[in-house]
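Note that one protein chain is taken out, while the other chains of the complex remain in position.
== chain A ==
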Amino acid sequence: MFEMVIYVSIFCFSLSMLGLIYRVIKGPTMPDRVVALDAIGINLVAVVALGSIALRTSEFLDIILLIGILAFIGTVAFSKYLEKGVIMESDRDGNY
């Protein structure tokens, strides 16, 4: 019963990731794609957590934090690009 619940939820998460991948490819505007990529990162965290429950191991728990940090940095980079049009400034005075 319990394992069935885990497998069904992994299936639902993969369906939702398919929908998000459709949004990343099709997404009419850039912010749509960025939000979809961020949500894919969050879904990956959920899938890794469910997988570590299904495999009865705690070794994957570091990977969750890793994916979270990488998704955060990626979202920050995309947001800054959308907001300012530049990712890394050379100095604070607004020179690019």
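In this section, a residue touches a chain if its C-beta (ideal position, glycine included) is under 8 Å from a C-beta of that chain, and two chains touch if they have at least 3 such contacts; residues count from 1.
Keep this in mind: contacts and distances are computed from a predicted model.
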"Cytochrome c oxidase subunit 2", "STAS domain-containing protein", "Multicomponent Na+:H+ antiporter subunit B" or "ABC transporter permease protein" - which is the UniProt name of the missing chain: "Multicomponent Na+:H+ antiporter subunit B"
Sole residue of A:Leu15, A:Met30, A:Leu55 or A:Ile69 that reaches the chain not shown, by the stated touch rule: A:Ile69
For chain A, residues in touch with the removed chain: 59-60, 62-63, 65-66, 69-70, 72-73, 76-77, 80, 83-84, 86-92, 94, 96
